[in-house]
Each structure stands twice: as C-alpha cells, then as structure tokens.
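Removed: one protein chain of the complex. Kept in place: all other protein chains.
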Amino acid sequence: MFSFILKRLATLIPTLIGITLVAFGLIRLIPGDPIEVMMGERRLDPEVHAAMVKSMGLDQPLATQYFRYLGNLLHGDLGQSLVSREPVAKEFAALFPATVELALTALLLAVALGLLLGMLAGLKRGSLFDQGVMGMATVGYSMPVFWWGLILIMFFSVNLGWTPVSGRISIEYDVARVSGFLLLDSWLSGEEGAFSSALAHLLLPAVVLGTSSLAVVARMTRSSMLEVLREDYVRTARAKGLSPVRVVVVHALRNALIPVLTVVGMQTGSLLAGAVLTETIFSWPGIGKWLIDSIARRDYPVVQAGILISALTFIAVNLCVDILYGVVNPRIRAQ
Amino acid sequence: MALLKIKNLRVEFGSFPAVDGIDLTLEAGELLGIVGESGSGKSVAMLAVMGLIEAPGKVSADLLEFQGMDLLRLTPKQRRQLVGRDIAMVFQDAQTSLNPSYTVGYQIEESLRAHLGLRGAAARQRMLELLDLVEIPDAASRASAYPHQLSGGMNQRVMIAMAIACSPKLLIADEPTTALDVTIQAQIMDLLLRLQREQGMGLVMITHDLAVVAEMAQRVAVMYAGQVVETGAVPGLFDAPRHPYTEALLAAIPEHSRGARRLRALPGIVPGAQDRPSGCLLAPRCAYAQAQCLSSRPAVSDGVRCFFPLAPGSAHD
Partner (left out) sequence: MSTATEAMPDYPRPFKAFWQGFAANRGALAALLLFALIATAALLAPWLSPYDPIEQFRDHMLTAPAWAAGGSRQFLLGTDELGRDMLSRLLHGGRVSLGIGLASVLLSLLPGVMLGLLAAFHQQWLSPAIMRVMDILLALPGLLLAICVITILGPGLVNTVIAIAIGALPGYTRLTRAAALAEIGKDYVTASRIAGAGSLRLMFITVLPNCMAPLIVNASLSFSTAILETAGLGFLGLGVQAPLPEWGTMLSAARDYIERAPWVITLPGLTILASVLAINLMGDGLRDALDPKLKKIS
C-alpha cells in the first residue's frame, strides 16, 4: 500500500513542475513587455522601467528567474499584489476558507443526495421515480451554473424573501475569525442568530454550486448500480437466501460505489471552476471572485497565484481520491 | 416422498420458451445428471427451481415441489429461508460468482450467520471446518484471502463450501468444472461426489460432458431446446439410447469416431427464438424424421419424447 502511494507521488512530480512552469510563464507569455503588462501602462519612464527590471530580476536568465520563483514558492512567497501591495499569500489565506467552505458544502450535498437518488433510481429501474430522477439529473448538468444561481436568487431571495442575496453573513454580525469557516466560527462565537445567518447565506450558493455535481453523481451511481446488479456475485448472494436489503447494501452497493469515487474526484474540479462563477453571482468573498476581479484589474501576480493554487488543490484532491480508490478496491489494496 | 418433483415447468422470456414444459424427479440422496448443449435450458430450469428467475422471465409449472413444499406458492421470506439452506446452488464461474470486495471466509460465514445464526468464534470455527471439508489447504490463511487472490479451482471449492455450509438436502451444480483446467476438473468432481455421499444430499449435476455423467450419475435427463427428450438410468441410457438426439450426442464423442475421417456431428443448429419448429423440435436435424414428426409435437412416453424411439440394437453406426 505504501509503495502504491509512493508510486503515485512519483508520477505527480513532472506534473507539479509543469504547473509551476505554467504559472511562472503566465506573465511572460502575455504578448508585450512584462513590466508594461503588469503596470498596465505603455512607455514608462526608462529609469523607472530599468529599476523595475532590476528589482524583479527580469534581467537575469530565464532559468535563474524560474528557480528564484520556485524558491519563493517553497517559502510561501507568492508575490505581491499590484493593486493592494499586500503579499498575495496573506490575501489568499484570508479568502481561501470561504471558497473551501462553499465547495465542501456543495460537495457534501452533491454526494449525499446523489448517491441516495442514484441508488434508488437504479433499484427501481424504469419506474416513474427513476425516469423523473434521471430527467432532472440531465437537466441539472445541462444548466449554466450562473444562470441557475440567478434564477434561484430571483425565486427564493427576491420573490419569496427566504434567503439572502449575497455575502456570507448579515453585516450586523461581527464574528471573530477562528478557523475561517464561518459556520464553525459563528457557532463558536455564541452570538444569537449568527449561526443561522451564516447558514442561511451558505445555503443557496451551495445548492447552486452543487447541482451539477449532484446530477453527475446520481447518474453515475445509477448506471454503476445497474451494472453491478447484473453481476454473477449478486446472483450468488440471492442464491444464498440473503435478505434483499443485505444483497443491495452489502454486496451490490459496495462494488457500485467504486467507480463513483473516481467521478467524485473529477467533480471537485468542476466545483472549483463553478465556484468562480458562483462566487461572482453571490458576491461570496472567496478566491474565485478574487481571481476574476484580479484579471479585470490586471493584477497578474494574483492571477498567477490563483491559477497555481487551483491546480495544486485539484491535484491534491485527485491524489487523495486515487489513494482512497486503492484502499477501497480490494484488487489493489491486497497487493 | 421425492426430494424434488417437477411437472411441466415452463420459463418464458416474452414469447420465447427457454424451458418448454419439462418433468423431472429426484429422490433423496440421488445423483441426477442433466445434459444438453448451450441453450438447451438446463441452467434456466434449475434457476427457476431456486427462484432466481427475474422479470421479464416468467415461471410456471403444474407442479414444483421440494420435499412436498409447493415452491411456487412460497412467500419471498419463506423462499429466502429455504434457498441457501436446504437447497443450494454452485455456479459455473467461481471467479465472477464470488464478491471481489469481501474475503472468502466472510462470504462463507455470511451463510452461516443468515441461516444458522452462528456468530463470532463459532461461525469462524465452522467456516474453517468447511474449508477443510472441501480440501482447501491451510484454511486459516486462505480464509482471509480475496477471490482474485485464489485460483479458479480454489474459488470453486469455496463456492462448494458456501453451498454446503448449512447441510442442504439438495445441491444443484451448474457446470461446476467447465471453467476449470482438466486436471482440476477431476478433483472437483471427486469432491462433489464424496460430499454427496457423506452428507446424503440429492445432487443435480448440470453439464455438457457426457463422460462425467456416465461415471457419476445414477440417472440422467437429456435436454434439447428447452425440453427433456429422454430420461433414464445411467448405464442403460448410454448403452442403448432411445432418442435420436441422445444417439447423436453419443456418436459425436471423439472416441466413437476413432479411425474415421470426420467426427460425426448433427447437421444444423439448435432452434433460436425465431425459428422454433411447430413439430418435433429436433425434426429439422433428425436423421429418422418422418412426416408426423414435422407436423406435431411428441409427448413423453416411457421416458422418451419421440414418436419413433429407437429400439435397442437398431442404432446406426
């Protein structure tokens, strides 16, 4: 098992290096002089230009620049925002938990509901329930997530007034930051109504973000379930006179969930991408919104860092999924 | 009282009769062989006995009794108590018939737990005994192995152990050795035979291997295209087959063609869903077919389903 993990890590190294190269090259790939690109101005005063070149080390050979960049990375230095002059890492640390909270909630929703609905649909194949669930699922992943958000806002926030329109918590609450996860922090703060406000604010964005993944997980679970139910070992379980619940839960589900795991891993990717759009709609203060704003403001160090971190997160999640898959799939685990 | 009594069993998938009205009986402790080609309905018939035929298959029979119990009228719960306990089945491909995600020991203990209420140490003890019984060496360590870690022959032994775990009165073996190497085949067959004698079980052996049946069975039923065409005691049936199909099966054994230039095969193929004859099902391929055979279906008389059963000694060579 341990060697399995090591092997996985080994194959990741070229990819990791490649990502850093892409992030490093981002600014330099943009047509034009890097300094001008970053400053957003043309024809800088030549002295200022030269000073900047020197301070940013742009006169050095590329390889040196890259290693300097790598070195900075390993020290946690992601550069400095051109707009705020603050270290990128610091701003990022402040905003990342918000995105994680949103994405995690959406993922939980998608997996829990998706598995349940998919399993039931598979068991009741061809029934009205099955067709209904699958029909909704197909619509669910065919929708543009930002439109879905707007529609739900229109319906639940504006027309019904049930949920707030934007932000993470009502402005009247000032919750001390402990973990960065507002649900946890608001609960810890003990302030009246803070927790429910945080929950109310989290609900709609999480639903919007999670819808597409919910649909995919449900479909995948159903088809996996159908395949597994056809297998010989399910017939054997029935031939042993086991109760139908046991046949489904112990024998079928256990094997049906294995391919679903891989799908869940891939869904975290689309959740990251979807978070960008969702945060924009709901003015959710996470890194997605920050990234988009930075692109508009030409704040390239931020964009660079954002791309890098997204990629690293995705790779990390996929690694965990791979390991989990190895644990869960007995053919690999028992090696 | 016969252990298993089947009268006019039919299993239909839509309009296609996979099993087209068969009669069989099995006494306690008896070994019955069912032979036939692929598509003869032999497996489907036994799956119907076990209650493992699902929609869109439809099972019907004039009589389907096990130890006097009407199998068609059982509630699902009653059936679950019967199946896996008093009637058990061993399937053809042990590798795919065992759940890859659980150890073999666990899967055997499952039966013990479900039917005999054994738990913990008692279950484990009995499970190891069963593994010994099926001649699996080093049972203790094998018990925690997964099916993909064991060979085909080992897995088949595990399946057998699982099936006899609750000392069934009737064991159905559906081509238990077809997927195995020749050397292992003999071992598994010997094992089944020995277990049958020791446990006093009725054994139904489904196979397409005539040699196996000739050696092991007391009675044999020959099936073709969903019907039983001949039943009889073992030495007699092979010495003097009465149905043309049985004769053709025997003639097709390579040893019977020693010295000849070609193997003797029956021309044509088994009827499928589209081209089922309205007369005798074998008539299009039968060397002895006459006008009556093509127009009407023979019923079973004296163990043979033929208008013109072969007289002993009249077999064409």
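Here the chain labels run A and B in written order, and each chain numbers its own residues starting at 1.
Keep this in mind: a contact is a pair of C-beta atoms (placed from the backbone, for glycine too) under 8 Å apart; a residue touches a chain by one contact, two chains touch by 3 or more.
These numbers come from a predicted model, not from an experiment.
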Residue of A:L26, A:L120 or A:V328 in touch with the missing chain, whole complex considered: A:L26
Hidden partner chain, touching residue among A:I5, A:L62, A:L108 or A:M154: A:M154
Option touching the unshown chain, where A:T15, A:T64, A:S179 or A:S196 are the choices: A:T15
Touch criterion as defined above, residue of A:P87, A:G180 or A:G269 at the omitted chain: A:G269
Contact set of chain A toward the excluded chain (per top definition): 14-15, 18-19, 22, 26, 29-30, 138-139, 141-148, 150-151, 153-154, 158, 269-270, 272-274, 276-277, 280-281, 291-292, 295-296, 300, 303, 307, 310-311, 314-315
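Quick note on the criterion: only the chains that are shown with their structure count from here on.
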Contacting residues of chain B [partner chain A, same complex]: 50, 52, 76, 79-85, 88-89, 91, 93, 96-102, 110-111, 114-115, 146, 148-149, 159, 162
Residues of chain A touching chain B in the complex: 231-233, 235-244, 246, 251, 254-255, 329-331, 334
